[in-house]
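Comments concern the structure below.
A single protein chain has been omitted; all remaining protein chains appear in their positions.
After this line comes subunit A, so read on.
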Amino acid sequence: MLGKGVVGGGGGTKAPKPSFVSYVRPEEIHTNEKEVTEKEVTLHLLPGEQLLCEASTVLKYVQEDSCQRGIYGKLVCTDFKIAFLGDDDSALDNDETQFKNKVIGENDITLHCVDQIYGVFDEKKKTLFGQLKKYPEKLIIHCKDLRVFHFCLRYTKEEEVKRIVSGIIHHTQAPKLLKRLFLFSYAAAAQNHAATDPRNHTVMFDTLKDWCWELERTKGSVKYKAVSVNEGYKVCERLPAYFVVPTPLPEEDLSRFQGHGIPLWCWSCHNGCALLKMSALPKKEQDDGLSQMQKSFLDGIYKTIHRPPYEIVKTEDLSSNFLSLQDIQTAYSKFKQLFLIDNSTEFWDTDIKWFSLLESSSWLDIIRRCLKKAIEITECLEAQNVNVLLLEENASDLCCLVSSLVQVMMDPHCRTRIGFQSLVQKEWIMGGHSFLDRCNHLRQSDKEEVPVFLLFLDCVWQLVHQHPPAFDFTETYLTVLSDSLYIPIFSTFFFNSPHQKDNVHQRQLSLPLTQSKSSPKRGFFREETDHLIKNLLGKRISKLINSSDELHDNLREFYDSWHSKPTDYHGLLLPHIEGPEIKVWAQRYLRWIPEAQILGGGRAATVSKLLEMMEEVERLQEKIDARPHGQGALLAEAPLLLRGSARLSALFPFALLQRHPSKPVLPTSGWKALGDEEDLAKREDEFVDLGDV
C-alpha cells in the first residue's frame, strides 16, 4: 500500500510559489480583482523597487506564430525587472490567475534572468551591448529560464526607444556592485520576517547546533566533531562559521592553510563510512620549503584519517579526473540554444534533427557522467566500506554536486522536501558554492558563469523522473527552485559564501566589493589552453574508462545487482544511466515553446490524474476513520482542483496556454536528404536473409 508520505509530493504542484528558503518573504502586492477591473494597467512595484525608464506603444509579438501579431503596451524597466504592461488586459481569465506567480508576472523578466539581448536592424539580428550608435527596431530578449520575448519598437517615440534600450542594456549587462543588488533595497524596504515561519523546518546549518543535529542524525558523532574555530570567519572566509572534521584533528591544523587541506565531513553512511571533502592546498611555485611543509602537513592529515577507527580512505580527485567546469559551460550554452527559439520556423527547421542536436550538445552525457560518478562513490561507501574523500581546488563546485547527489541517492531524508532543502543549505550554501559568480549575477565575468547548480538539479530530476515515488517533491518543485536562482528577493542564491552574506549584512552594505574571490579560481579558464585541455581531457577520460577494469567490474556488479532487485523507495536509490534513460527535463526546458504543448495531455494530465486519485484515497480514508463515530458523517465531496479546468498544457502550473488550432508546416521532406543507407548495409543483410532461410 502506498502511504501518504510516499507520493505526497504530488501536493507540491498544487500551489506553485517560490518555495525555497526565503529570508525575506515576498508580499502580496496586488490583488487580482483590481487588475481585472482596471482599464489602465498599473505597474506593481515591490517594496523598494524603483521605476527607471519606460516606453509606450511597444508591440509585444505573440511568439507562437511568425505572422507578427502582437499586443501594444508599455515596456518598463525598474531596478528589479523588465516588465511589459499590455493595454489589452482581456486575456486574463480566472484560470490564469489561479496559477499566477506571486512575484513574477507573465510578462516580467527579472534583471538577473536576462541572458542575451538582441536588436534587429533591417532584418538583421545583432547582439546588443555597451553604447549603441543606432537603436534597433526590434528587441529580442532571451531569458535564463529560457523564455524569449520579442518587442517591436517601430511605433515608439525615438526618445523613448533610446532611453529604454540603453536603460535595459545598462541595467542587465553592465558590471554591477554587490551592494547595488535589488536584494538590499528590497530587504531595507520590506519587513523582514527572517526565518520565523513555524512551518519552515529547513536546517540552515548556520549554528553549531544544526551541525550537531546532523551528526546525530547520521550517527557520525562518534568519529567526527563539529568545530566553531571559524566563528567570525577568523580562520577563513571561504568556509562556513561552523563545520565538522574528524575528531582527532588538532584545531591548530585547521588554521594552518586557511582551511585548505582539511578533510571536511559531509555525511555519514549507515555503516559508519563517511563522505569527506577537501580543498586542495594552494600551489606555490618555486618555493620548495613551503611545498615541503605542505607535504608533511598533508601526510599528517592523511595519517590521522587513515588510522582506525577510520576506514580506509579513497580519494577522488574531481578537478583532474572528472568534468571540467568549462565542459559544463560549453555544453549548457549549446544545449540551451535548442530551446531559445526566436520563431516557429526556426523551431521546425531544427526539429527534424532534434536527437542529433541534443546529443551534440553533450549536456545529457555530462549528466550521465555525474550520475555515474555518484554511483561509483555510492558503491565505495555502501559496498566496499571505505571512506571517500572528494578533492577539488576549492571544494565548492563539483564537490558540492557529487556529494549532494550521493546523499540524495543514499539518504532517504534528502528526498523529502525539507531534507532536500537542508541538503542544499548544507552542501551548496554552507559549502561555499559561489552562486554570485556562477550565475553571473553581477555581470562581471561571463567566463565564471557555469550552471553547476542547474546541472545538479537536472541530475536530481533524472532521479525524480525515474523513481517518482521515492521523492517527496515533484519536478515542478525543482523547476521552481531553478527559477528562483534569478529572483533577487531571496538572498539564498546571491552570495559567494556565507561569509560574504554575513559580512554584507553586518556592515550595512557599506563595504566596497572585494575582487579577491575570482583570483583563486582563475585556473579553470586559461583561454590559450582551452582547446588543449579539452582534447587532453577527452583522451584521458577514454583511457580511464578502458583501464581499471576491476573497478568497473565491481561497479557494474553493484549497479546490476541493485537494479535486479525490487526498488526500496526508502533505501538506496540508484539511477539508470544507459543511453535511453537520460532524458530532457521537458518541464523546465520546453515549457515556453507553444509548439511543444500537448493540449489536454502530457505529464500535466498524469499529474492531475494522480492528484485526483490521491484526493479520493484521502477522502475515503477519512471516511473510514470517521466510521466509528457515526454512520451519517459523510464528508462533503471536496471540489477537485483540476477537474473541469481548462485543458492543461505542459506549461501548467506556470501558465495556461491558449493555443491556436492552426498548425505550422513541418518540413518532412527533409528526410530524403538526410540519410544514407550504406552504414546499415551490413546489419541489414543479417536480417534480410532470415526470411530466405
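Note that contacts are C-beta pairs under 8 Å (C-beta built on N, C-alpha and C of every residue); 3 or more make two chains touch, one makes a residue touch a chain; residues count from 1.
To be clear about the criterion, contacts and distances are computed from a predicted model.
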Query raised in the report: Between "Gamma-secretase subunit PEN-2", "Ferredoxin-2, mitochondrial", "Myotubularin related protein 11" or "AP-4 complex subunit epsilon-1-like isoform X2", which matches the UniProt record of the unshown chain?
Result: "Myotubularin related protein 11"
**Report entry** Among A:K125, A:K234 or A:K623, residue touching the chain not depicted
**Finding:** A:K623
Report summary line: Missing-chain contact, candidates A:S56, A:S221, A:T416 or A:Q466, resolves to A:Q466
Query raised in the report: In the complete assembly, which of A:E137, A:D253 or A:D365 touches the absent chain?
Result: A:D365
Report summary line: Among A:L51, A:V222 or A:I598, contact with the omitted chain is made only by A:I598
**Report entry** Sites on subunit A contacted by the missing partner chain, in the whole complex
**Finding:** 1-2, 7, 65, 67, 69, 351-356, 358-360, 362, 364-365, 368, 465-466, 468-469, 545, 552-553, 555-556, 560-561, 563-565, 576-581, 584, 586, 590, 595-602, 605-606, 609-610, 613-614, 616-617, 620-621, 623-624, 627, 631, 643, 660-666, 668-669, 671, 675, 677, 679-680, 683-684, 686-693
